[in-house]
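A single protein chain has been omitted; all remaining protein chains appear in their positions.
Now for subunit A:
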Amino acid sequence: MTGASLVVTDLRVEFSGFVAVGGVSFDAHPGEVRFLIGPNGAGKTTCIDAITGLTKATGSARHGDQELLGRPVHKIVRLGVGRTFQTASVFDELTVLQNLDIAAGRHRSSFSLLRARRGVDPSIEHALEETGLTGELTTPAGILSHGQKQWLEIAMLLVQDAKVLLLDEPVAGMSQDERTATGELLQRIAAKRIVLVVEHDMDFMRRFATRVTVLHQGQVLSQGTVAEVQADPKVQEVYLGTAGAATTAAMAVVLEKEG
């Protein structure tokens, strides 16, 4: 195991009395693609919001020996924790290169900001190759396809040199081929980094997860490998019993394949 792990202990988030996340603990290590799944409202995204400083939380979220909770968003980012959002949020008016250049900028001094860019950073070229966006260098991010925008976001995390990548539904709205490409990309970049994926898509999870944490109503329902989690009767009950029809159908497909 290389590098520090992300250890979340007893994470609690309350919104004026409503407990969105009630004491969640999990960890993620470099080398694995870690999945956080659960029905709507389980508190998956809220967990990521708490770790990245967007939402106030109690408990602890440590990366190595650094406590993340209680710091402002941009300071947490500077500690090497990066995230994406459910809806791809790239800078539409800027080109792919400009987007990546801004992401790479946190290592630069303030005065170098006043100069124009000369050439392309090696880290940017590398991220472009990794995400298959090399041909889109001068394309405005706003006219990229939905999948490409998500990859651009991941590329931004790579040039940012994030050690922890928190990805919020990275394959939502992607075609089957794009999903496969994304999954393989995640497995490649997870070799040296912590990759934590929040996902709805059970099929995607099944194919690419190393370990899974299932959340339900703000609590950890189950943890383990894909097979362990799917065999857990509590998980089956939640997905087949109380959750919405869409998730039930998705899980049914999974169980069938297992069957």
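Operating definition for what follows: a residue touches a chain if its C-beta (ideal position, glycine included) is under 8 Å from a C-beta of that chain, and two chains touch if they have at least 3 such contacts; residues count from 1.
Going forward, contacts and distances are computed from a predicted model.
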Among "Succinate dehydrogenase cytochrome b subunit", "Cell division protein CrgA", "Urea ABC transporter permease subunit UrtC" or "Secreted protein", the UniProt name of the subunit that does not appear here: "Urea ABC transporter permease subunit UrtC"
Touch with the omitted chain, as defined above, among A:17, A:135 or A:233: A:135
Full-complex contact with the absent chain, from A:68, A:127 or A:156: A:156
Omitted-chain contact residue, chosen from A:98, A:187 or A:219: A:98
Residues belonging to subunit A that touch the chain removed from view: 52, 72-74, 77-78, 82-83, 85, 89-95, 98-99, 101-103, 105-106, 108, 112-117, 135, 137-138, 140, 142-143, 156, 160
